[in-house]
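Take a look at the structure below.
Removed: one protein chain of the complex. Kept in place: all other protein chains.
First chain written, first letter: the chains are A, B and C, and each begins at residue 1.
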Amino acid sequence: MLYFLSDYTEGCHPKILEALARTNLVSQPGYGEDIWCASAAEKLRALCGEVDVRFLSGGTQANLVVISALLRRHEAVVAAETGHIAVHEAGAIEFTGHKVLTLPSHAGKLDAGELDACMRRFYADATHEHMPCPGMVYVSQPTELGTLYTRAELTALHETCRQWELPLFLDGARLGYGLMSPACDVTIRDVAELTDVFYIGGTKVGALCGEALVFRRGVMPRGFATMTKQQGAMLAKGRLLGVQFDALFTDGLYWEISRHAIAEAMALKAAFAEKGTPLFADSPTNQQFVILTPEQMQRLSQSVAFNVWEALPDGRFAVRFVTSWATKHEDVLKLKELL
Amino acid sequence: MLYFLSDYTEGCHPKILEALARTNLVSQPGYGEDIWCASAAEKLRALCGEVDVRFLSGGTQANLVVISALLRRHEAVVAAETGHIAVHEAGAIEFTGHKVLTLPSHAGKLDAGELDACMRRFYADATHEHMPCPGMVYVSQPTELGTLYTRAELTALHETCRQWELPLFLDGARLGYGLMSPACDVTIRDVAELTDVFYIGGTKVGALCGEALVFRRGVMPRGFATMTKQQGAMLAKGRLLGVQFDALFTDGLYWEISRHAIAEAMALKAAFAEKGTPLFADSPTNQQFVILTPEQMQRLSQSVAFNVWEALPDGRFAVRFVTSWATKHEDVLKLKELL
Amino acid sequence: MLYFLSDYTEGCHPKILEALARTNLVSQPGYGEDIWCASAAEKLRALCGEVDVRFLSGGTQANLVVISALLRRHEAVVAAETGHIAVHEAGAIEFTGHKVLTLPSHAGKLDAGELDACMRRFYADATHEHMPCPGMVYVSQPTELGTLYTRAELTALHETCRQWELPLFLDGARLGYGLMSPACDVTIRDVAELTDVFYIGGTKVGALCGEALVFRRGVMPRGFATMTKQQGAMLAKGRLLGVQFDALFTDGLYWEISRHAIAEAMALKAAFAEKGTPLFADSPTNQQFVILTPEQMQRLSQSVAFNVWEALPDGRFAVRFVTSWATKHEDVLKLKELL
Partner (left out) sequence: MLYFLSDYTEGCHPKILEALARTNLVSQPGYGEDIWCASAAEKLRALCGEVDVRFLSGGTQANLVVISALLRRHEAVVAAETGHIAVHEAGAIEFTGHKVLTLPSHAGKLDAGELDACMRRFYADATHEHMPCPGMVYVSQPTELGTLYTRAELTALHETCRQWELPLFLDGARLGYGLMSPACDVTIRDVAELTDVFYIGGTKVGALCGEALVFRRGVMPRGFATMTKQQGAMLAKGRLLGVQFDALFTDGLYWEISRHAIAEAMALKAAFAEKGTPLFADSPTNQQFVILTPEQMQRLSQSVAFNVWEALPDGRFAVRFVTSWATKHEDVLKLKELL
């Protein structure tokens, strides 16, 4: 079976496993107060500037912990209608008491002008005190559809958010795969400067688990550790996250992993083009979306694991193929044969 | 530095690391639908009977996910006033909307008779609809103070709970260290039969992270997966938990780890007795509580890592020494020298 | 100033004031256990069949108490995208932990076929456990736009809900104004039979405050009184609600009030037609929506109180004029003069 199901279908990059083994018997305090969390944070500060870094286990957790920590009680988070938190997060944000307000999606992205118009409309409405108050903005890079914000788009969002005093939160569950795309003109330093908080996804980029939260200095609220514990998001063995992120940001492993996945995704995209398989979305990152007929889908699924994204009105299917650090080039070639 | 700070200050048992390495490149679906979660669950069913098994990352998470899944909206959970969820859980249970109702602690334990009296009092009170309704009972084995419920005590609680239709939930964050104590007359099968849901702690018993929830058949609510996701408690790489628990319950590793820690704890206890260090609590498990003078504390802490539990009224300190799978016997001997 | 701002801009119908005065010195227990709550409930049972009746203070409160009482922890409520709970409830439903899932609005109404398709799509999606589970359906009669479900439409929704085991909840904040519209073919008995729970609005239909919840027998959850108290929704002087609803359902006062408002709304609608003021929505109930130019709006607002509903893209405004039990026919005539 060829595996293109997701970027979390194998364990972790071998260098992470090595790091876990190497550090295994060193005694260190729990709850993220170990030397590796400190070292990983230091490495991220070297990349991002004066930031506060914390580590959490997974993406939904990062989203709900950050959003519920930054919003005030009566506030809502603004997201694209296709945003992960609006669709696939099991109501996790609402469970913390906050509405997800949606704006139109433009290939998965929010438009700064529409955000500005939405804010104007809100405050112009005489009854706005009877509506949930927009209190922060959520985007992801790459988006749910694998697309990318340009530096100009992110800057425009940053400025609109600044103007309306809305913290801007960037979900980077697949950040490496975004930043290493040849189509991307945004650097990690840009992300750190243009957002108030973001996270660097580990789970989908080579780690066993873990996301690194990066807060612009001054943004992380007092009591954040208690909030994290309160949501069951503080690991006793915080070292598990520290060791992994320390390894990921040693000698550029994170970027190396990401570049590999992008190279394979581009090879996949070229294969689809060559074979005439139509694109469902034009993604420059590690998720490739194409359209298959029922017959193609049936046939392929006998030897390839992939994801059905959406049943199309014409009876065909949008499907997703995902590459990762673990994707083997020979599997891409085999898949091409099967198309 | 001798490390007796806690049972989560090292990585994981080497056999777990081996299992992670061995399975690392096998492609498997995410979210706990992998072969190792299935295999580990099967092994736990062999020990516990017809139960439903799910895996979560940590203890606070297990407590809040289970309690909020089992309680109805207006219900509260009953715990000993020293119970972990009543004291050290950062308000995690309340954050899910539920009160923790406390009863007196008897060396960390609830008394079935007092629980029964509490329930009688509640329903006898004409205003009981104005009070949070007791909806389930929380205990831990061993308790926060390292003590153990006897089989008779657990059976009494089980019967009282049955009579009042209260699910009984047992927090087994350190279950192995409890069950392997020579003072324990309770088996894991007893736990499975006398509770409605419990968990088998991995984080503190040799794993990098992970707790195995064990539900009596019929107790796990419909929608539990969604609830778990909603609380950020579902790992994309669920395999991380499955592989570890599969290893822990292969060839009795979990019990071997636990027995080792208990043996070292008993050696420690004997050392304290020999040196005349007074006990703060008489614990038959892997946490040992003694009383130190300020001078002793000062001196010891230069070369030993341990935990200050409580400042005593007389100026002395209750302190905690913890053993684990990783405790070396030579360290116990060295500590004895230092007493 | 002519007042067409809303149906809650005066006190209460004089007969309610009389009832409050008449009963004022009678001593009765609190929390809804008084003789008037009992009597009002009895009168509603005579109209609705074997139902359970409870009284709450206001509409948002009724919506959040009912929805959070009926949903399970991981479930969401389905509403039209224009539904009150989706737009104007300040995030009250989300504050209780539940997402509001929206479907397209057809003149304010949900379509049973689209609801059915949504449910099919949900369960067909392999990842549906990662999405909030639709757990009940919310409609209002009349809708946010003053429109009405026909008996056939309500029956279709009832059947779709039955099929998917979704409780159907009808917000009747303005129920009287709906049922007494000549365009309405639905009776209160129909509402009781076609929904699982609904409420009969008092605040907007002649009372000082108060909504009567009507549960189909068996639907009101155990512990509902505690849940109500828990949300601050239980009045110590529950009699305030009982006395008012007892008066409203004595000698058909509720229907008389409603018919009066509808008659005046129809007179208003005729006046708009005669004067060529275009309709924004064609409402058969007590809320009339028309389109005004900025000049008209400016001029009218000097002597008439009304509500700006929406700024239209062409620079004109959708505005709302509302009638109630307190509307005087001479004010409608004066308004006509001013158009």
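Basically, a contact is a pair of C-beta atoms (placed from the backbone, for glycine too) under 8 Å apart; a residue touches a chain by one contact, two chains touch by 3 or more.
Just so it is clear, the model here is predicted, and its values are computed rather than measured.
**Q** From the list C:Q61, C:T155, C:T250 or C:Q296, which touches the chain that is not on show?
**A** Within the whole complex, the residue contacting the unshown chain is C:Q61.
**Q** Looking at the whole complex, which of B:P132, B:G146, B:G178 or B:G201 touches the chain that is not displayed?
**A** B:P132
**Q** Among C:C37, C:C161, C:M220 or C:M234, exactly one should touch the missing chain; which is it?
**A** C:M234
**Q** Determine which one of A:K229, A:H260 or A:R320 touches the chain that has been left out.
**A** A:K229
**Q** Touching the absent chain: which residues on chain C qualify?
**A** 1, 3, 5-6, 8-12, 14, 17, 20-21, 23-30, 57-65, 89-92, 95, 203-204, 208-209, 226, 229-237, 239-240, 243, 305, 326
**Q** Can you list, in ascending order, the chain A residues touching the missing chain?
**A** 68-69, 72-75, 97, 129-133, 221-223, 225-227, 229-230
**Q** Go through chain B and note every residue touching the omitted chain.
**A** 73-74, 76, 87-91, 94-100, 124, 126-127, 129-132, 308, 311
As a convention for this text, only the chains that are shown with their structure count from here on.
**Q** Among the chains here, which has the CA centroid at the largest distance from chain B's centroid?
**A** C
**Q** Tell me whether chain A and chain C, two copies of the same sequence, contact each other through the same residue numbers or different ones, using over half shared as the line for same.
**A** Counting shared over all numbers used gives more than one half: same.
**Q** Could you please state the distance in Å, as a whole number, between where the Cα atoms of chain B are centred and where those of chain C are centred?
**A** Chain centres of chain B and chain C, defined by C-alpha means, are spaced 49 Å apart.
**Q** State, to the nearest whole Å, the distance from the C-alpha centre of chain A to the C-alpha centre of chain B.
**A** Those two chain centres are 33 Å apart.
**Q** Between chain A and chain C, what is the gap in Å from one C-alpha centre to the other?
**A** 41
**Q** At least two other chains touched by the same residue of chain C: list those residues.
**A** 73-74, 97, 129-132
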